[in-house]
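Omission of a single protein chain aside, the complex is shown with its protein chains in their original locations.
Chain lettering (A, B and C) follows the sequence in which the chains are written, and residue indices restart at 1 in each chain.
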Amino acid sequence: MCRWAAYLGDAIFLEDVIAAPSHSLIVQSHGAKEAKSPISADGFGVAWYGDRPEPGLYRDVLPAWSDTNLRSLGRQIKSGMFLAHVRASTGGATSRANCHPFVSGRWSFMHNGQIGGFEKIRRALENSLSDTLFDQVEGSTDSELFFQLMIGEGLAQDPLGAVSRATSRVLDAARRAGIEPSLKLTAAFSDGRALHAVRYATDEHAPTLYTGAFAKGVGRCIVSEPFDRDGRTWHEIPQSSFVTMTRDSTSIKPFAPAAVQLALAG
Amino acid sequence: MCRWAAYLGDAIFLEDVIAAPSHSLIVQSHGAKEAKSPISADGFGVAWYGDRPEPGLYRDVLPAWSDTNLRSLGRQIKSGMFLAHVRASTGGATSRANCHPFVSGRWSFMHNGQIGGFEKIRRALENSLSDTLFDQVEGSTDSELFFQLMIGEGLAQDPLGAVSRATSRVLDAARRAGIEPSLKLTAAFSDGRALHAVRYATDEHAPTLYTGAFAKGVGRCIVSEPFDRDGRTWHEIPQSSFVTMTRDSTSIKPFAPAAVQLALAG
Amino acid sequence: MCRWAAYLGDAIFLEDVIAAPSHSLIVQSHGAKEAKSPISADGFGVAWYGDRPEPGLYRDVLPAWSDTNLRSLGRQIKSGMFLAHVRASTGGATSRANCHPFVSGRWSFMHNGQIGGFEKIRRALENSLSDTLFDQVEGSTDSELFFQLMIGEGLAQDPLGAVSRATSRVLDAARRAGIEPSLKLTAAFSDGRALHAVRYATDEHAPTLYTGAFAKGVGRCIVSEPFDRDGRTWHEIPQSSFVTMTRDSTSIKPFAPAAVQLALAG
Partner (left out) sequence: MCRWAAYLGDAIFLEDVIAAPSHSLIVQSHGAKEAKSPISADGFGVAWYGDRPEPGLYRDVLPAWSDTNLRSLGRQIKSGMFLAHVRASTGGATSRANCHPFVSGRWSFMHNGQIGGFEKIRRALENSLSDTLFDQVEGSTDSELFFQLMIGEGLAQDPLGAVSRATSRVLDAARRAGIEPSLKLTAAFSDGRALHAVRYATDEHAPTLYTGAFAKGVGRCIVSEPFDRDGRTWHEIPQSSFVTMTRDSTSIKPFAPAAVQLALAG
């Protein structure tokens, strides 16, 4: 189980989310409270939006708690939109290319969860990518591939729809491979303007997702688990939800795999 | 709290201790049972004796569980004497030079524990080293410095005495700095012929130490905590003990800081 | 341009090839004489055969000259058959998974050269792999993919034929993609018993390849460029050759892409 946190609002130092809170993302990397395993020490990453439309990206393979560069970058870089992640591998090697967030053009993406039976359907999913998207894959994780599926499904035009259709493709691929569809998907992604998140699973146990105010009027967060309880209110987002956060609003919509809803229910 | 395991006997694959047992050292790196913290993910290392009098050394900064090189080396290298360690930093940076075991000539050394108030006495201890030993220090840990103190106290001629005197020097340095002497020292070290271990602390809670047979007639181990319960018998070594293991025998002697025993008891 | 060296003979320390000679592989990593670029600092690796049929593998991303683990392993490990490589990337990221040698079962493989236009034919080549071989691909290099093609073409049964057919597949894929076939292939590979090497290019400039005695009666080497001139005789292997070295003999045969020889000549 990975842990992640995303921020949208006035520019703050990255460390204000990553390192400073009492139950910061770095603390969660060795002491998560709402994850199956308390440890997410297989690398980390942060994508932040600044002067360019494309985000900056810093990822490395050490546990987040011991990376001196992360500490310094967190103290120095201010951003009004960033995604930060600490990784607990569900299979892929510990390498920079397998660390979240993944970036493609303006988009960044990070994930907590797993595509069940990924090794059995990876090739079919990869084959379904366009040449352009295929060439963008750098690592070997299910998460990065899901991100490419989302892009292929029109992420830029229709975020909710794209995730919904990508989900269906994963479930379909499992069925075609003769295995039980299994997906845990608690993910966040952004194009630098809006911040989106999804909480979904094929069973009843989608990884947790919370929203909360960062500080009165300053900004808001979407997180795997609350990073403090210092008077802050956190809202648990129910399973099968899609969250979209902008500077002015937070919307929560129901989420389900596209098209195959009936089939799943049947 | 770090975890470590040492082996002496017929040549076996390193993985037979590091990776294969049900509660192997790699499992202990994320799920230790008898340590304050279950996680030792700030690097790892192994020193093994082979065709040369000096040991080979492989250390790196990733968690032991995700290092592909360690897995391959463990499968390939056979040795009749090796020391393996997974690190939980008590302060020093995560770097190769701070990973145990430390090696000097024929000697290797690894440690679980801590010199209390090290930042206040480090300089005095370092100043007490000979020029030759001073030049050998590569990292910034209390453990490596303790090893150099042991060498300076005549490790090669009198292992028990050398550790005893090094311990006294640490306690003395603390007193001179006006701080309460505090040391936790559960360590193993070898010159490639005999395997030594010490369990000591200035309080009642020295980190655990066990000995056990590896397999009937094949070899024996000294470990932080047992790596399996598969019919193997493990003996907990009492606090304030010094263990010396050779191919033919295991001796356990009382251990106390040199010279200042009375002062401590007073 | 990468540099590599392979050894077959009585067991010697790895460092006897990697580090000790005046123009050792480590020296070549920053001062190669017969390569386009003198620098091969994008990682390194060594595969060696010992007590198991499968080789050990140590690869890392630092320049070979600054890796302390490599130095220690080279001093400690003895082997009668090993392959060592220093990498100069022609495109792929600097990651462990992209470092040579690559290992599959008993086989190890390392390469100096390049598949021209790889990004345009990578997908087609990958699609041509069986599911089993596809799942074995860990990195993103042309070299690793070529190795998988060789395995798919029956490397275990017919090494020369397998390389020859794999070469044809690469050239074919280029033609189908509408690009000029371009391949530089100076590679070595082994199953732990025989040591094979190939020197081939689609133009007149295949990277260099030499064989030489290691020391009177002790062993023999196949290398990118000689690692010393200390009374040793080195034989330059002509382009379009396939070398097979066993404990008792060295054979050199002509090499050409399978089946499409005429087409290429036409």
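Structural remarks
To be clear about the criterion, contacts are C-beta pairs under 8 Å (C-beta built on N, C-alpha and C of every residue); 3 or more make two chains touch, one makes a residue touch a chain.
It should be emphasised that the depicted structure is a prediction, and the values quoted were computed from it without experimental measurement.
Contact with the undisplayed chain is limited, among C:Ile39, C:Ala124 or C:Ala194, to C:Ile39. Only one residue from B:Asp135, B:Glu204 or B:Asp248 touches the chain missing from this view: B:Asp135.
Across C:Leu62, C:Ala194, C:Ala213 or C:Ala258, the residue that sits in touch with the chain not pictured is C:Leu62. Looking at chain B, the residues touching the absent chain are 93, 95-97, 119, 122-123, 127, 131, 134-135, 138, 140.
As for the chain not pictured, it touches chain A at residues 13, 48, 50-52, 54-60, 68-69, 72-73, 75-78, 96. Although one chain is not displayed, its contacts with chain C can still be listed: residues 30, 39, 41-42, 61-63, 66-68, 89, 93-94.
Definition applied: only the chains that are shown with their structure count from here on.
Between the CA-based centres of chain A and chain B the separation comes to 40 Å, rounded to the whole angstrom. Touching of two or more other chains is recorded for residues 96 of chain C.
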